[in-house]
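The next block holds one structure in the form of structure tokens; read it before the comments.
Only one protein chain is missing; all other protein chains are in place.
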Amino acid sequence: MNLFPDAVEELRLRTREFIRTTVIPNEPAPGERLNPAVRTELRAAAKAAGVFAPHVAKEFGGQGLDIAHWSPVFQEAGYSIIGAVALNCMAPDEGNMHMLELIATPAQVERYLRPLAAGEVRSCFGMTEPHPGAGSDPDALRTTARKVAGGWMIDGEKRFISGAAGAGFCIVMARNDAEDDHLAGATMLLVDMDNPGVRIGREIHAIDRAIDGGHPHVHFEGCFVPDDAVLGKPGEGFRYAQARLAPARLTHCMRWLGLARRAHDIALDRTERRELFGSPMRELGIAQNMLAESVIDIETSDAIITKTAALLAIGERAGSSLSSVAKVHVSDAVFRVIDRSIQLCGGDGVTDRLPLAGYLNEVRPFRIYDGANETHKWAIARRASSNRRREVEQGEPYRADVDAPR
Amino acid sequence: MNLFPDAVEELRLRTREFIRTTVIPNEPAPGERLNPAVRTELRAAAKAAGVFAPHVAKEFGGQGLDIAHWSPVFQEAGYSIIGAVALNCMAPDEGNMHMLELIATPAQVERYLRPLAAGEVRSCFGMTEPHPGAGSDPDALRTTARKVAGGWMIDGEKRFISGAAGAGFCIVMARNDAEDDHLAGATMLLVDMDNPGVRIGREIHAIDRAIDGGHPHVHFEGCFVPDDAVLGKPGEGFRYAQARLAPARLTHCMRWLGLARRAHDIALDRTERRELFGSPMRELGIAQNMLAESVIDIETSDAIITKTAALLAIGERAGSSLSSVAKVHVSDAVFRVIDRSIQLCGGDGVTDRLPLAGYLNEVRPFRIYDGANETHKWAIARRASSNRRREVEQGEPYRADVDAPR
Amino acid sequence: MNLFPDAVEELRLRTREFIRTTVIPNEPAPGERLNPAVRTELRAAAKAAGVFAPHVAKEFGGQGLDIAHWSPVFQEAGYSIIGAVALNCMAPDEGNMHMLELIATPAQVERYLRPLAAGEVRSCFGMTEPHPGAGSDPDALRTTARKVAGGWMIDGEKRFISGAAGAGFCIVMARNDAEDDHLAGATMLLVDMDNPGVRIGREIHAIDRAIDGGHPHVHFEGCFVPDDAVLGKPGEGFRYAQARLAPARLTHCMRWLGLARRAHDIALDRTERRELFGSPMRELGIAQNMLAESVIDIETSDAIITKTAALLAIGERAGSSLSSVAKVHVSDAVFRVIDRSIQLCGGDGVTDRLPLAGYLNEVRPFRIYDGANETHKWAIARRASSNRRREVEQGEPYRADVDAPR
Partner (left out) sequence: MNLFPDAVEELRLRTREFIRTTVIPNEPAPGERLNPAVRTELRAAAKAAGVFAPHVAKEFGGQGLDIAHWSPVFQEAGYSIIGAVALNCMAPDEGNMHMLELIATPAQVERYLRPLAAGEVRSCFGMTEPHPGAGSDPDALRTTARKVAGGWMIDGEKRFISGAAGAGFCIVMARNDAEDDHLAGATMLLVDMDNPGVRIGREIHAIDRAIDGGHPHVHFEGCFVPDDAVLGKPGEGFRYAQARLAPARLTHCMRWLGLARRAHDIALDRTERRELFGSPMRELGIAQNMLAESVIDIETSDAIITKTAALLAIGERAGSSLSSVAKVHVSDAVFRVIDRSIQLCGGDGVTDRLPLAGYLNEVRPFRIYDGANETHKWAIARRASSNRRREVEQGEPYRADVDAPR
């Protein structure tokens, strides 16, 4: 018996098989990037194997999984550093698909979602800005979308726009003024990357390599888009961003947890066969302690992801809150698992004879991306304080009274 | 909407209300123990409130919850240090009830389970022995049960038998020889504590106080019990013990997690109203960091408990394995939450003006009881190694090859 | 060869011998307090053994150690929970002696320091106040000392005044107004505890037991003291308090580190003889890992104490700053060492069969006393920031420029 429905378990096993027999043999060597031709082949194979785009509705060529059931499948995908790319469920496209499914108009669906879901184009998400613009603090948004005749004029500079080089379109967050039919706030706009008002600027070289298209600056300079480029309603962008961010950070957790399982398997294999001081390493208590801590990190990560996904699936706001907890815990946990696996492999762990050092560089940024863990912890604490304050206001006794007679 | 069925959520809310309005006002002062008369009153009130013995079948006066749904209710019980006692779901009785429901004969059910479930008697579990007997290593069991005419003769010394003083009966683990109808192994026997062959020995004073009946030695000296005192089948005791231990350690997690929530609420209340260096403490980042880490500890504990309970409910062996992971993570996490809450309350945290220092002493032993965390980690690592070894034997590639061309 | 001068090493060995052969056999049972008659005997024996009051000048009956050399001797004293009391170098008296040596007038020396150094009276230090008075934030001081004819009138409430019950005198911190010859600020005053204006209030029961005289509130109500009761100069109290606090928190570190060594020895003894799963525990890697981490905690604590003491001895302000670092590191480290030692002793570790659980309760408050570790960390960070800012202002390049061409 399984905790997930049989159909989910079947898709998980199919994905597992596909990743291990078809994807892993095609992984690039440490330090190299995936060849685009190989990517195309892998995606065709994924479609043939019935594992492509697991999170996307069947009508768009996906497997139609409910978000509550993404985790086991995404973890299998993440077991290879190129698994999510092969399955077309990698960031930032996966989060964009999810948001388009939720709020795009039928025309936008046809023009943007369908080719994206099919893996025919890539996309990016234009949120982060150079300091002191939107970063850890989204309210600092500086890029503007000004209403003009027949459309909007976007101006501003974005930064660290993952996947921008080579993308077909960008979902841009911009600040808008109040108008008759909408409040001041933020607006999301669909912008084709070949719009003459779009210019890709300086590349930022980060230590991770898994995202196609790098992390460049993107400049919007007198960038005109028609009215139907607005995604959802003007002024509602922050709300949509929240709706995008919670699932998107959770799918990051799922994929990286898969990679942590891979690192852990490498460590298990190493300690199975390697002897030290006359014993197999797996029988040495210090190694066992590290292996056990990795299991605990993996299992608690899996559990908190599952719970968060279940809450998101039933539309609970608690799911969005819990996604912060999951993000902090999982990003720290997967870093620790990979770090321990390196340590268990000794000198080889820090060389390109094993992929582990590369994995560490891939996951290190996740403790910062999607909101630095410290920012999430700040939000978690504030939420805990305000929830408790409300309880006390509603009658719960104040429990920290030190002057009460005892 | 909730992740648990409505009936469970209703019972949780009813329990929450009962604990907060009826139980907490009756808590003993720090360092004191619960008055037996108060305990009797609280149990009567719990029955009246429809919250008594949540884990027990309705035919025995309980609420009939499935193990998959114990956690939210047990956490509410654990919010008070005496909550589980008031609800008759405290250790060791709760674990004994669960095992009796699973394997007792109808006669044993009537004689032992029914009064235990009703809160009319207490019980204990006779497993641990003085060194070098059964402790972290159950195989070292030294107490013997020798088959004699019409019954069994038990001899041996048990130690750290929580709840023994004042208990009505004990479930004793003893080593048996092979006979025609059973293999050599361990046998569980139901022994009335007024059996003349039973003697309560030296008390062991531990830093926790919440268990009635202390942790004494118990001596079995020529202790005869009739054949129908055998619980389940002779020689199967280790298997039953495993079946008892996994849920029992998980319910400990649930109850202590409830207490961690209480400590966290105290810290939230303190930081809400107390000012330091001109700011409310809740706005000081160092305090926020600690509060957030407590939330993360609490939520990951909740999630891993929920997953483990769900696996145990569908009878998966994985549930038993995962209970080790849950035990280690939760026992460490609740200790950290309480420890942080103390720190957030400053000098008051280590005095009896607040109950926190007492809580720390209550939960400290849980990192040792029910199998020391280090023993569990050893078991977790061995299981991880052997699972992975099996995968590789069945065709998974060995992934730690450092001489493969790259 | 030794890192310390031979005379210091000799005193250390003499103290070690005295503690182990004379003091430890007289330790009270767990949960009990030291009998005053035994204390008197032990002090007489300490004088006879030439180990009494190691930190006090020889003219007052001490051993005349320089502060740079206190650590090895205080650690030996701390190896017994009553060692510092036996040697008359326990808090708060030891810190008071040190300050009196530095700033008392000859008359004050005779009246207060000499009997204190001889162990004839005890003393206390009146700094902490009920919220929102002086606590983690000394600037919040509310107790006042008003200049009146011939002396000062003290009014206010102090709290958590360790050792107050039975003390002969108190060094009180009080706020003073500016006068002709002094600025507004804080003043230290020597107040006899039998002054009619002094009243010992409610006791605060903390989880530590090692300090005679408890931690009560002390009320100063129209408490008149003559002019010669002022210690040092009026208005200079905060400066003196700093001078007292840095060494005082460091000697806490020294003594508790000695106790951590005791706990570690207990764990080493346990793992030496106890077998588990067929091996001596000392050969089990998980136990070795814990033992090694305790060694690292002990040795890094020893090293940072030594460095801080050396800086204090040469009068460097850096010593005062570093004492915050030492306090945080050592208080956390000794807690971990004792906690690990408990874990290594299994069930016995949390009972009174071993003294470890008691030790944990003794050292837990040290993470809060003498400035909560979080407050010290806040100060450490601020100091680091301002030191660095000054460097940059003085010409060091700003090193976090992300827009510099690379």
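Which chain is which? They are A, B and C, in the order written, and residues in each are numbered from 1.
To be clear about the criterion, a contact is a pair of C-beta atoms (placed from the backbone, for glycine too) under 8 Å apart; a residue touches a chain by one contact, two chains touch by 3 or more.
On a predicted model such as this, the values are computed, not experimentally measured, just so you know.
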item	value
Hidden partner chain, touching residue among B:67, B:104, B:117 or B:284	B:284
Candidates A:64, A:115, A:365 or A:397 - the one touching the absent chain	A:365
Option touching the unshown chain, where A:157, A:352 or A:391 are the choices	A:352
Hidden partner chain, residues of chain A it touches	30, 128, 131-132, 135-137, 160, 204-208, 215, 274-277, 286-287, 290, 342-343, 346-347, 349-353, 357, 360-361, 364-365, 367-369, 372-374, 377-378
Where the missing chain touches chain C, by residue	1, 3, 20, 29-30, 262, 264-274, 282, 285, 287-289, 291-296, 299-300, 302-304, 306-307, 310-311, 314-316, 322, 325, 328-329, 345, 348, 351-354, 374, 376-378, 380-382, 384-385, 388-389, 392, 396, 398-400, 402-404, 406
Positions on chain B contacted by the hidden chain, ascending	284-289
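What we mean here is this: only the chains that are shown with their structure count from here on.
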item	value
Whole-Å gap between the CA centroids of chain A and chain B	38
Between chain C and chain A, distance of the C-alpha-averaged centres to the nearest whole Å	50
Where chain C touches two or more other chains, by residue	286-287
